[in-house]
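The following block contains the structure, expressed as structure tokens.
All protein chains but one are shown in place.
Chains: A, B and C, in written order; residue numbering restarts at 1 for each.
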Amino acid sequence: MASEFGKLLRVALFGQSHGAAVGVLVDGLPAGEAVDLDELQAFLDRRRAKPDGLSTARAETDVPRFLSGLEDGKTCGFPLCAVLDNADTHSRDYDALRAVPRPGHADYTAWAKWHGFADMRGGGHFSGRLTAPLCVAGGIAKQILSRRGVHVGAHLYRAGGVADAPFPLSPTPGLFDELAAKAFPVLDDDAGERMKSVIRAARADADSVGGVVECAAVGLPAGLGGPFFDGLESRLAAAVFGIPAVKGVEFGAGFGAADLRGSANNDPFAVHDGAIVTETNHSGGILGGITTGMPVVFRAAFKPTPSIGKPQKSVDLNTMEAATLTVSGRHDPCVAHRAVPVAEAVAACVLLDLLLEYREGTSWN
Amino acid sequence: MASEFGKLLRVALFGQSHGAAVGVLVDGLPAGEAVDLDELQAFLDRRRAKPDGLSTARAETDVPRFLSGLEDGKTCGFPLCAVLDNADTHSRDYDALRAVPRPGHADYTAWAKWHGFADMRGGGHFSGRLTAPLCVAGGIAKQILSRRGVHVGAHLYRAGGVADAPFPLSPTPGLFDELAAKAFPVLDDDAGERMKSVIRAARADADSVGGVVECAAVGLPAGLGGPFFDGLESRLAAAVFGIPAVKGVEFGAGFGAADLRGSANNDPFAVHDGAIVTETNHSGGILGGITTGMPVVFRAAFKPTPSIGKPQKSVDLNTMEAATLTVSGRHDPCVAHRAVPVAEAVAACVLLDLLLEYREGTSWN
Amino acid sequence: MASEFGKLLRVALFGQSHGAAVGVLVDGLPAGEAVDLDELQAFLDRRRAKPDGLSTARAETDVPRFLSGLEDGKTCGFPLCAVLDNADTHSRDYDALRAVPRPGHADYTAWAKWHGFADMRGGGHFSGRLTAPLCVAGGIAKQILSRRGVHVGAHLYRAGGVADAPFPLSPTPGLFDELAAKAFPVLDDDAGERMKSVIRAARADADSVGGVVECAAVGLPAGLGGPFFDGLESRLAAAVFGIPAVKGVEFGAGFGAADLRGSANNDPFAVHDGAIVTETNHSGGILGGITTGMPVVFRAAFKPTPSIGKPQKSVDLNTMEAATLTVSGRHDPCVAHRAVPVAEAVAACVLLDLLLEYREGTSWN
Partner (left out) sequence: MASEFGKLLRVALFGQSHGAAVGVLVDGLPAGEAVDLDELQAFLDRRRAKPDGLSTARAETDVPRFLSGLEDGKTCGFPLCAVLDNADTHSRDYDALRAVPRPGHADYTAWAKWHGFADMRGGGHFSGRLTAPLCVAGGIAKQILSRRGVHVGAHLYRAGGVADAPFPLSPTPGLFDELAAKAFPVLDDDAGERMKSVIRAARADADSVGGVVECAAVGLPAGLGGPFFDGLESRLAAAVFGIPAVKGVEFGAGFGAADLRGSANNDPFAVHDGAIVTETNHSGGILGGITTGMPVVFRAAFKPTPSIGKPQKSVDLNTMEAATLTVSGRHDPCVAHRAVPVAEAVAACVLLDLLLEYREGTSWN
């Protein structure tokens, strides 16, 4: 499906921002896995907009209803379908937009592809609202992974030009828990305060800012993934670029590696506690598309929210004449901080999918 | 397949660096398409190592033999298989490496995945040599695309810390031709000379440098692609991350967009010659995973060649003791300039695949 | 997904017989297609159990709720999710079955695969109830196809050893409509009466019978499909074998062709009204996996309903001792007549998927 990813674990999104509901269909989950609904809700709440001036005023409760796939609190092997009803929609805010596409949004491209038939109220199927069901899938994947010693965490690495500290060489599950507990998920809270100021200033200015999320996964075995187009970078990147507003993805040293010499970028191998490790992790835990056993680390760049209150230049698609557009409605002055759990969700789904393919010992027993 | 990408147009690589041959299987090409073998060879020659001190001394003629899929110089609708025989291999250079993985290479991860059964001579299936058959597929796709007015070009955007000029807002096919004709594909030849100096200096120092390739495609209609995980960014990124040594991919303003405000990053719509355009192209020609009709622009970061002549720290996998490794063999002090046509090849395959799905007019006629 | 089929048009089922709901997710539908809900309901009602002594006493209203993908009565290009709530479930009927698998059902194999975690009440995800959402997808596909002149129809070809007349060489849409209007969809109503008697006799005997459904599609162009594993037979068969209880699929003369000589089985080509036709249709409208333009004809064999009232030999999985089982609950003495629209639904989805790939004129324009 267009809105689907994964091989043995398949995740498919559906729903429009102002339709009856948004939801997710997850097929291929192992059976008999407990799903802690409180823990899942806590994860979903990390993504929800909060009344802190940093997010949209739209408030959804984001409590999933499970139509299938769960029995007595455990996965039952069958496809899991979870639905989040849409309640707090103000569709009238969007009626005027139909003929005049908002810059930076999918209004125009959806019109070009579906010739005006796409339901684009509130961004339609392109809405960031769809990341809520994505987090349902990812939150369940995270619980399953953590029982196997694989932990995924993320933080806001950069926002509005302000940088957080990077992850240490080997982030711990405890560090991930600390970040998850923070209202504003940064490693350096001073940097976090400066980020908030920048976001609030943009908001006051009827504008928005972008940001970068850094995500890491620890506890993975070496040997996960494969060469070329099915490699871990390809599969993670395909999923991460599926998150609305992502315009760049890099692993380990990423774009910075392009400016390094090989002698600086290569990660020396060493033995630590009987296991092979690398002394640095410029590779982001991936060589040849396959895990090294070191933390998998990637960063995703989020563009500034395209919905801004300032007047913008556009075109009336009916008359093909220039038009000026002012986006009302309720919007986030920055999406990157709310995207932190979304990045974790996507990473958890991809990694669980790969683990389902993986067999220890000789490649097949 | 692990070494395969595409939906209606499928491209699968096979072969090891020091095996009998490398090759590519391409299924789903439209039938009756002429393949100009001279033009194809010229494209393949752009990727070949040249005796300029910037590349490996390994010399392969890189003339593909077509086992199937071509008849009388035209595609015949059936799967096309092209093979490039391996001739100039010095496998003895690699025998010593088997037990001591080279830092930055897939030696260790392949060992972890396939438990020593992988044929890793010369990098095995992970070798950059596999990009030759990839260019066979891409070179054919480029010819087919160009007959429909879609042109793909690329240049070395950055190498060893030296920057080329970026592509202009609307690069022309003529500009792509000029770049393709250059021995060192940069827009700013002065910058190119500085890059060459940096590469030669690294080589003299038994070291290597990384780089960034910028690739653009022009002539695409608006409306190509789709939301979420099957969007153009996801599909292009999955393929581009399949190129060996790529550690980052960004579209349009990319990571730079994360530092912009929405009012600066949003591309205003306008009408130009009766068509809808954007006045800037920070989106890289993609909104909501769907083409805007503006040039599709992406950049791929290549890490510095991991094979360097300096002694490096590693581990002997048999003894699990520290070992020092010096990589002999013949290697590129930089792969990014040779990767310029490879980026074009991958982009051409993905875009042709998407065009095969695309239907003008109402989404289905 | 395991419960998914299709390439450009993807259909995924979810839900358990006694869970909250069953449903279907359909991605890749062309946009702007009107969905006549009355016509769709009439199609769904053909599959519903009727109080005629030929079907289960379980009564579900089978009215789908659309969570996404439809706006103002038209497809909007986004994934369509339809849900049918489960209302009339008697789960207590099934509690006793858990440890003693019913012969002919998936109870044991689901237990072996998911180690007791599968929710098998009422057959769980394996239930014939899942064919209701499958008919939602197929009913919409049928409406879209019929607007392009492609019509799909089916009849009960055989039940309990009684044969209906076969489809004529070129069945008309009018014939399909007649069949659709019948409470018992056969071409020869006398044969139909004998079938009903056989079914009722089996029911009276606490037993069940099997049957064969014949399905045809007319109006397809020549040139649809492809060689080998992606051919029309492969794609149709994969989908049709997904219908619960199907144990055989054949195209055209099918198994009968194995007893013919080539001179009798080959369909002579002729020109009729300026078009190429075949004078017979032993090929079932498919040569080399590709449509000939003649009607596509296949038959699917349904085994007798495994749920019967007679005592049966089984094993207690807890004690591994022999056990006798009597299946209570409400069951169909024959599923084949209710499966007639299901076969149409599956065929319509596959054919629409193939048409979305198909381009008239040179294979690519």
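A few comments on the model shown:
Please note the rule applied: contacts are C-beta pairs under 8 Å (C-beta built on N, C-alpha and C of every residue); 3 or more make two chains touch, one makes a residue touch a chain.
Quick caveat: nothing in here was measured; it's all calculated off a predicted structure.
Contact with the chain not shown here comes from a single listed residue; of A:Gly77, A:Gly139 or A:Gly225, that residue is A:Gly77.
Contact with the omitted chain, checked across C:Gly242, C:Pro295 or C:Pro341, is made by C:Gly242.
Against the chain not shown here, subunit A presents residues 7-8, 30-33, 77-78, 227, 356-357, 359, 362-364. Touching residues on subunit C toward the chain that is not drawn are 1-5, 13, 101, 103-106, 108-110, 112-115, 117, 125-126, 130, 158-161, 202, 207-212, 221-231, 233-235, 237-239, 241-242, 244, 246-255, 257-271, 274, 276, 278-279, 282-284, 286-293, 301-308, 310, 312-315, 317, 320-322, 336, 361-363.
Residues touching the missing chain, restricted to subunit B, are 1-4, 10, 12-16, 19-23, 25, 27-28, 31-32, 65-69, 71, 74-81, 83, 110, 113-119, 124-125 (touch as defined at the top).
Just so we're on the same page, only the chains that are shown with their structure count from here on.
Of all residue numbers that take part in the contact between subunit B and subunit C, over half occur on both sides, making this a same-residue interface. With centres defined as mean CA coordinates, subunit B is found 26 Å away from subunit A.
In subunit A, 1-4, 13, 110, 113-115, 117, 125 are the positions where the chain touches two or more neighbouring chains simultaneously.
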